[in-house]
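Only one structure is covered here, and it is reproduced in the block below.
Removed: one protein chain of the complex. Kept in place: all other protein chains.
Showing subunit A:
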């Protein structure tokens, strides 16, 4: 694949063509989906899966492409959701008007977190962001002070352990009546698509190259003039925008947001998606979402073993497929190519073996 790169510099590279082909197939499938799925439950789960895929793609941008091991991903997601919900709840804003301010709030929050954490590297970042996320959870859950009275019920500023509900929705219920879920599905699918397009553009742009250089060899990247702190703060903010936006849409779709999204198991599910799909691969989060949501649905039958199974899946896939399913698929493609090439020439074999995995995969 990559061995033809010099020839194709003028037009699209083969990996970009593959990515384009995959996206077209996916868009077609996304449009066909509501016509083929009757069950409300399944469509609802698909919408939820799209949220997971969006959050996972942004965590992958942070961890997989930029090497920032942040565990504050769900905290930023929750911040976006809470900000949107609180703008609607306290000021009576329309949900659509509150989405972007909510996402910008999440960016601001992420920059504060980033200023505190991104001087550090590796696991120090992971530990500190985890502590921040847990603090946020604890402060929300233990919030008991009355802020406003709603009817005869006391309401905490952060919504307390209950969270916020009934602050408005995306307007699809009034517009489409019984088909409102299809409308929400379309909105969230567009959100996911836009997020993926932006992520792709970032990963392929010069600044994306800087992010990846910082991940692959920080010392060398810094020596070549990349400012580590600034670049990492930038990618932290970018991913926080889409994560926070997803949080706002999440709150609007479910018409509720509570501290549950901050729980450890939600964070682990996102990490599992990226790890199973393939860390640092563009399509990994989507593949991981499909696989894990399906596995989760299957394990729902066996109820109580769900979390146990999830934990084992995470551990096993790290051990057995360090590059995830997408990486394993890449290995398979290479293996097939090598098999086909081996009778002809030995030089071609070593060429393919030594070439790095396609960047877009």
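The criterion applied here is as follows: a residue touches a chain if its C-beta (ideal position, glycine included) is under 8 Å from a C-beta of that chain, and two chains touch if they have at least 3 such contacts; residues count from 1.
Here is the rule we go by: contacts and distances are computed from a predicted model.
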Among "Amidohydrolase", "Branched-chain amino acid ABC transporter permease", "Carbon-monoxide dehydrogenase small subunit" or "Cytochrome d ubiquinol oxidase subunit II", UniProt's protein name for the complex chain that is not shown is "Branched-chain amino acid ABC transporter permease"
Which residue from A:24, A:120 or A:336 sits in contact with the chain not drawn here?
-> A:120
Thinking of the whole complex, not just what is shown, which of A:146, A:162, A:175 or A:315 touches the missing chain?
-> A:315
Which subunit A residues would touch the chain omitted from the figure, given the whole complex?
-> 63, 69, 116, 119-120, 122-124, 126-128, 130-132, 134-135, 138-139, 142-143, 217, 219-220, 223, 264-265, 268, 271-272, 275, 304-305, 307-308, 310-316, 318-319, 322
